[in-house]
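First, the structure itself, so that you have it in front of you.
Missing here: one protein chain of the complex. Every other protein chain is in place.
By written order: A, B, C, D and E. Residues from 1 in each chain.
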């Protein structure tokens, strides 16, 4: 398959249509057969509790990339692997949302992600608000069932316990657990901080076996050791979904998001964590959510999300190759 | 041909790839055969004298549209015609620019526009800075030669007289006239104001037979009567190119541009003027230039450019139908 | 009642809590008894088709006012009336929305507006997106029934004809007419332009007896004569609701909105039209909708909305006094 | 005197230090001898009632100009005169303000403007907030005394009646009149609108003989006829100061200001009015105030202020030449 | 006392008036009796040396909070304490400033803070520029006299040594020390860096017994050990005032401030330091100053200030309870 199909060869980054990394666009799920990864947007934000705008996330993430991607090989220099050489990655466009009807949109997301899985590809979903975890993790869980799916969840917010009448949407993890899609002991949350949610939600999560790591712990111990623990807990799970809410980063690094919480991760920490996870863990799916372009500046949040996907792809490629990182070193 | 080919049906405006009005993308010039109009971006800005950024213009113009375009027919309600029903309009993507090498980019623009013409379609070029007038008007002039091409030029600046060593790029009109592509008496400029260019340039233009209408005249007489005069002067020209520099509008309406000049047209005036011209005059080509997204706010300039193209298409459709406007009227 | 109750006397505009014009805050509907007008926010935006953000509209509109309002009397200098001297106006806070559940929010809007009406006050609703017209016009219609309510609707978009499954929210006018709350012949729409909605919607509206005035007509004839016609058609209706979508203005004047459409009214035109309507017509309710602060700049859209309410209040005060405007004139 | 002294010849607008129009910088008042006009900044904003930021106005106005000014002659094309050929105009830098001590700053402004007058030049002051009218108009009045100075004042706000303890600064006109620097019957205010100041202030102004023209009158009659009246009233005054508060324009044209008021003049109207005044009236001084760059976008307000100065200079040049405008006309 | 009195129950964060954390508003000082903490805004910025705008700080800080605060208990998850359960915290509105008269405003600040102290509550003051330290620390010092008050001061700038005629305002610490309100040996400054003030000011401070810790030391040693030293020096002081100038953070974390200085603390560091101080030290007052919303982006600076107050409250609550932090831990 050619490197691109809706862009002209050698176009600089600012020219032509913005597919993800100028990858080929394949809207038909059948066309994904043989692909390793399919990237799809889920442009929806009707279920946020504070600042909307994430519906413009997928388009902004794709358009934020300054790289032309024209040379035959452009490895991630930290690891010496060009993910697009190792993996066949396609852009599957956006799930068509129905504005104002998030439940309808969620059904479409679930169907679309299920289609990606059925085609044998790993879905990487560009949000959209975090409610999409319900349909997208759910679809992946369905696909790998009866094998369990683990969930590594980077977020400032535990994100799991709205009250009525909000049961159905602000509660992706709760819903996933209640529906049996994910088992509580296979969930680990990283980066939580602040004042939300209330203890009753933590109590529920604790009862389900969730594990989590507060930002405070990361600040004390460093993200590396915390990640050791986090990954140890799901070492035996055969399929893992990686959910990254960009608000896990400090607003300095991710201002363009819906519910910012100061005191978060740096981009440097998160990028490496995502790559490490993708290298060490069998990813069955990924989402990067809560990029809200109306609140972004100079595309810094959108570009961070873009790079998080690239780091995940680099890790997946390394894992596929089964080799150690080979950084680009001088003599 | 389907209404779209790289978007999913019924996608809202914010979802999916942003072709112009979600039109089908056809990168291959051969695929344009049978089309009436091809829209193409020319993302280049190396030749500006002040604020760059217009290289991001084509992408921003396409992405600014709030309309889903999904119903079978969506007429311009002022005239009662859906231009996409009357005309076959395709998105031809962007001319692939070579950053830092505007001459190379200009050659590519000329080839691409020539290809559109050769396929029988009218090119509408989304700039990019105004230097692209040289290759795009030039290509159209070549195509219609030996018949002459008229040039209606909306701009705050006469834009025709850089000195050496800038002869080759800041002087699209001068170059076009000197090369014989356009004859001076077929040029009319509308909206000029301010302090630039100096009188020597106007003297040159006068000697060539250029006609122009200062903003001051428009303020006194109104744009309608001025347009009457402007069009009268090219009534016999069989092919006309319409060049719209968005800086002809006041910065209130078009802040996102490279060389703003206060005191310009309103959007209301310019939109109607463009539609009228496209209705009354045989358009052989069009460009909308100098949209500079880094200086835009809330997409107002990009969207204005988008609507200018739609108004031109509406006018072309009316002209094709040969009928009077039929506004959507209540009882 | 004191001029204020949650602000300190003589606070400048930037100090203290931002009630509307530093009016007293009265959250309890009973406390509205005796008031002439109650201003209430409806912070919701889940039902927009393009850019969200209007949920931040009410707060932004209130905070945009540069005036301290401390002197005993501050008349509108065009008419010589201080609306707050003539009318008792209170700030009723915001309808508490339920994020993600616009239907629930709409029920709350309807109850709240009904409460205002029941207390004998005229509701002025600060949106929020335009979907709130269904509950707020509906509540006013219920209140005045069996007398009919007329609807004067400033908007770039006719805004009345989504297809399934969107029947319930993008169709405030359709719903209001179908439910019998408003009769089609009592509806007049002003400022429509562009490409939306499609003709089938206009056909439906025509069948109901709607009248409308395209922006094109206003550009040709001027807003004054058009308004003569618009008001003539509802001269006999005993109660009128005034719905102002700020996108009726050109994006230069109202960039902070969800679905901008270039070529609209100026602020100068709209402010005077609103005052005139409130002077000549018996207003039973008003809404100013679609202010989207994330897309605003320097509060220009929010402040325009604020002034539209003040002009309406000025007109209502003039009408109450039954006297001609007495502009502040020099000798 | 050379065209510039702190810039390199042929620098484009974005290079080098930003003096006004790349004019020579002359900090020493003695160096102004022989000049016709001296432009000086008054960067102060401690006395505003709402949004500060105007202290950055002078720098932003100077830096907003997209023109290189390198050719030997660059006439205003509306009138056919290059003001810099006719008049010797110098940039006198900024009055050094004392942050937090506006009275000290005002003293410095008065001394500086007096120095300009003493050198025989007409001062054009770039604000800064409007309080600077007290020292700058005062200095001009002192200079021309015992001849009177007229005051043409464009503003949304009458700007003349703070109560205690604010007598000394928000009341430039009141202070000027009370001190005898300006006589009330020589003041005319244009563009007033909205809700401020209260009637007591208008009563005071009326008693002094002030004349004013509300925006409402301008909307009805047009600015031309209003200006006829305004100028008629000071036809006999031998020296006139022109004070332009950019908030007289609608916020669409001048968002970057401290106390915006929707419904104002267009840039097109104001630019022509300023040029006409400078042509028809003997200007003894001018100020352009209330440009607040933190609230500006894409420099549109700063550039408008810049062009207002250029139009005034063009008018002054025409008046000096004693000839009719000779617009740059095509054949 | 109810959780709120000017908001409706269960309002999301974006609805209703923005008191701090939707706390009850109590404007009358008598009403503060029994409260532990009163939060008050001091919206003033006339005394800044560079970028103004901090007058809009209090409103922006209050409005920046994304949390609805509706559940009965919402503990800080790092420590397991909901400060609003342990402490009675009220919003005391804003000190009414007198624009242009900072001395008058300062008197009002001093009176208001004195009133809070007299009512038995700890004042937390939202700035406003840093000059407010003079009246607010002064009022607290008066209240605890003859016991001394210590001062922990986070800032990029030592902030204590303007020359004449600026003695009275840019010198809060100098004035406080000279007036005897604070003793030099009870002052510790943290985060100083850059080029200001000059050595003479440091010499003066050294002579008074000030201690300080440059950012360079923090970069080398870490903030924890530095804080150990800083706190050791005031271990015996019975009352401590915590002054936080947000410019102590790097501009990445706090762009919306008046005199940014690159190279500062991260939000992560500062949030924890503030909580620790409030836990370990007897806070008698606090201020968060120099939030300048016109220069902020996506509210990141305002929200940081908001969270700094919450962390202080959390620490105070922990100290009140006399117990160790109990982080929300998974199983």
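A few notes on this one:
Heads up, the rule we're going with is that a contact is a pair of C-beta atoms (placed from the backbone, for glycine too) under 8 Å apart; a residue touches a chain by one contact, two chains touch by 3 or more.
Note that the coordinates shown come from a computational prediction; the quantities given were computed from them, not determined experimentally.
From the set E:260, E:285 or E:315, the residue in touch with the chain omitted from the display is E:260, counting the whole complex. When you scan D:27, D:145, D:207 or D:232 for touch with the missing chain, the hit is D:27. The residue from D:96, D:224, D:238 or D:331 that touches the chain not shown here is D:96.
Looking at subunit A, the residues touching the absent chain are 12-14, 66-68, 71-78, 82, 250, 252-253, 266-268, 271-272, 297-300, 303-304, 307, 310, 327-328, 330-331.
Contact between subunit B and the absent chain runs through residues 45-49, 51-53, 55-56, 98-102, 104, 165-166, 169-170, 294-295.
Contacts to the hidden chain, counted on subunit D, fall at residues 6-12, 14-19, 25, 27, 41, 43, 55-56, 58-59, 63, 93-97, 99.
Note that in this section only the chains that are shown with their structure count from here on.
Where touching is counted per the definition, the chains common to subunit B and subunit C are A, D. Put simply, the C-alpha centre of subunit A and that of subunit D have 55 angstrom between them.
Mean C-alpha position of subunit C lies 40 Å from that of subunit E. The set of subunit A residues that touch two or more partner chains comprises 49-51, 55-56, 98-99, 295.
Chain-to-chain contact here is organised irregularly, matching neither a line nor a ring nor a star, and falling short of all pairs touching.
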